[in-house]
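See structure below.
What you see is the complex with one protein chain gone and the rest in place.
All chains are identified by letter, namely A and B, in their written order; residue positions are counted from 1 within each chain.
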Amino acid sequence: MRKLTFPMGGVHPDDTKYARDCAIEVLPLPPVVYVSVSQHLGAPAVPCVAVGDKVKAGQVVAEPGGFISAYVHSPVSGTVKSIGPRKDIAGRPVTHIEIVVEGDEWAEGIDLSPELVPEIPTDRAAVLEKIKAAGVVGLGGATFPTHVKLNPPPESKAECLIIDGAECEPYLTSDYRIMLERPDEIVVGTAIMQMVLGGCRAVLAVEDNKPEAIEALQASVARLGYANMEVAPLKCKYPQGSEKQLIDAVLGRQTKPGALPISVGAVVQNAGTALAVYEAVQKNKPLVTNVLTVTGDCLSGEKMHNYLFRAGMTLNYIAEYAGGVPADAAKIVSGGPMMGKPIANLDAATVKGSPAILYLSEEATRRGKEGPCIRCGRCADACPMGLEPFLLNRLAKAGDIEALKENEVLNCIECGCCLYSCPAYIPLLDRIRTAKVLAKKR
Amino acid sequence: MTETILWTVAILAGLGLVLSVILFLIAKRFRVEEDPRIDKVEAVMPGANCGGCGFAGCRAFASAAVAAPNLDGIFCPVGGNDVMKQVADILGYEVQEQAPMVAVVRCNGSCANRPKTNEYDGVKSCQAKAALYAGDTGCAFGCLGCGDCVAACQFGALRMDPETGLPVVDETKCTACGACVRTCPKGIIELRKKGPRGMRVYVRCVNKDKGAVARKACAAACIGCGKCAKVCASDAITIENNLSYIDFEKCRLCKKCVAECPTGAILAVNFPVVKPKPSPVEVNKEESHA
Partner (left out) sequence: MDKFLVSHPPHIHASRTTASLMRDVIIALLPATAVAVVFYGWSMLLVLAVSIVSCVLLEWAICKWLMKRPFDCPEAAGVTGLLLALNLPYTTPWWVVLIGAVFAIGVAKMTFGGLGQNVFNPAIAARVFLLISFPAYMTHWEIPQGLFGADAVTGSTVLSLVSENGTAVIDNLAEMGWHPLFAYVGGSAGEISILALLAGFAYLLLRRVVKIWIPLAIFVTVAAISGIFHAIDPVTYTGPVFNLLSGGLVLGACFMATDYVTSPMSVPGGLIFGFGIGLLVMLIRYFGAYPEGTSFAILFMNMTVPLLDRWFHQPKFGRD
């Protein structure tokens, strides 16, 4: 089958999917969890429990704080011990609800049985309510509230739902494992989202370095027989999983700068989100669990895992359970090596979207000394958005916000291809990201 | 030979004459009429074009001053009261003397006081560091040490102290233009009154964490205990969000708060050092020996 890809830019880092054969393991419950009110893009949620309250797993503990916001549920049953600021992975204080774990009792109505429920409900409004009430957010990295994304304004019609199974970042294997182990649920989730979007075409796009996942999904699609659904292999290139690049590859359409994917008729959802939608709609289970990969280049195969964790377990707990932090680890990243957030504080709590604990050794990650720009153009060749990072770097150093905006710095998707390719080790993305912050202010 | 020279000189001279006439006519035709006072005011300005006044350069300041009905809200921090008096004289306005201000770095999280908890490997810029995370120490509010303020200062009044990792302000060069205040992403630098003979008291901390958390991160942190506010006789100190702040308009420099602070977070600058008086016992001993 012809493999799709995006035409502009991109790089080819080594695959390094060392944890691909690690089946998903369920983590045992810790003694305490810290539930962040800010597990999604948009306004933080507002706690609706008090200290001393007894809560059950799946019970709402915080309500949306605005239009772009989401419900937050307790991942465990137990007692609320405190509600207050706690440091997130960046070391910044964020309100967390501390719950001491007692037992594993789930709230009423939540179906934890493994039987597949393939019948698609038809009441669109009710389904959207369920997705919202379950606190489902995009699990592809941005954690945008799904019920908002699946409800575009009436004048924008969705022509194609694209399920992002690319997982283009090196090292990460959590999406791969759920596509391999739970393809039926992902397909049902996709069908549900198709219904919500008005019955459009659905494409499950997977990179070709995951042939077993492609086969599993193809088998599920054939077996379950939903209309207008297909699996499309993608050429392995980074950042294939980026929304704009994915739409370009699958539909051949490029969104205009500043425009949303719906403007070209596309809605993109991560494969993990499809699974969360299935659980929310068919099993009434709110989003409190996810899969993360513990991996890296400085730990042995036995220490690599794909864990099913509850959002609120601390990273420390997971790291210790996995065998401890490797001695050679120089940097720990929450996510992939190209776009992941560096972990400054391993004691931070996980959130719904936590993708991985990645240990990188010194040789892999320590940056070289910055040299002068030799105008080789590799950064511009690599940029999937057609920007010129060498020029943006010069303008950012000069502080010329107007020229930066003219050169479309706000279009940057922060994929990291530029810094990755620069032979002079110029901190391009650092400067561009900072420039974006300043440009947005003005 | 002489003929060539004569012709050359004549042609060039004629050309020069024609061109200068053209230039003169153009200058007259396209002359922009401006209030001549703008030039006069601009002449007395320091000419640093730093933007500290809030206008885009010294000429813009001059235009604004001439256009305004009075000099309220128009002040050049670099030129200070001297220049403002001259501007007022030129324009025939009244100007009030303003107390000279100086930039103050409200952080004492030196390498000794505030241990590092991780190593920053990105670009050496405070703004970039602040955009990424809370910083490479346990204090999410303190100085990030990359020197954006030093780079922003046009007057060379700031330098990074390599031992403490904190910026140091040279009072003699600081013009209180505010560039460093605007650049610092943590809002650590503040413009405060220089004070009589340069004496001033301020809290060298901006940490809003609870006392125990702040103290764990930095030995010189303000823990918000409130002892300073209790002892202040001028009602100048407020405690908000676990952080003490001294209002420089109200402070009367009695320094009682400096002694009270358990972590030494309050600093008194430029006060004369008091020599200890000899005790009476020693004086008697001397007399008996004599």
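We adopt the following convention: a contact is a pair of C-beta atoms (placed from the backbone, for glycine too) under 8 Å apart; a residue touches a chain by one contact, two chains touch by 3 or more.
The structure displayed is predicted, hence computed values, not measured ones.
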Practice problem: Decide which residue listed in B:P77, B:G122, B:G147 or B:G178 touches the omitted chain of the complex. | Solution: B:G122
Quiz item: Out of A:P286, A:G312 or A:P337, which touches the unshown chain?
Solution: A:P337
Exercise. Using the definition of touch stated at the top, determine which of B:I38, B:A62 or B:L132 touches the missing chain.
Key: B:L132
Exercise. Looking beyond the chains shown, say which of A:P211, A:G225, A:P257 or A:G399 touches the absent one.
Key: A:P257
Quiz prompt | Options A:D164, A:E279 or A:D430, residue touching the unrepresented chain | solution = A:D430
Self-check item: subunit B residues touching the omitted chain (full complex)
Solution: 116-123, 128, 132-133, 136
Quiz item: Mind pulling the subunit A residues that touch the left-out chain?
Solution: 8, 11, 13, 170, 244, 248, 254-257, 259, 327-333, 337-344, 358, 360, 362, 364-369, 371-378, 380, 383-388, 390, 408, 411, 414, 416, 419-421, 423-425, 427, 429-430, 433
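As a working rule, only the chains that are shown with their structure count from here on.
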Practice problem: Could you give the separation in Å between the centres of subunit A and subunit B, each centre being the mean of its C-alpha atoms? | Solution: 44
Exercise. Enumerate the contact residues on subunit B facing subunit A in the complex.
Key: 117-118, 121-123, 125, 127-128, 131-136, 138, 140, 209
Quiz item: Touching subunit B in the complex: which residues of subunit A?
Solution: 85, 87, 90-93, 331, 342, 344-345, 365-367, 370, 427, 430-431, 433-434, 437-438
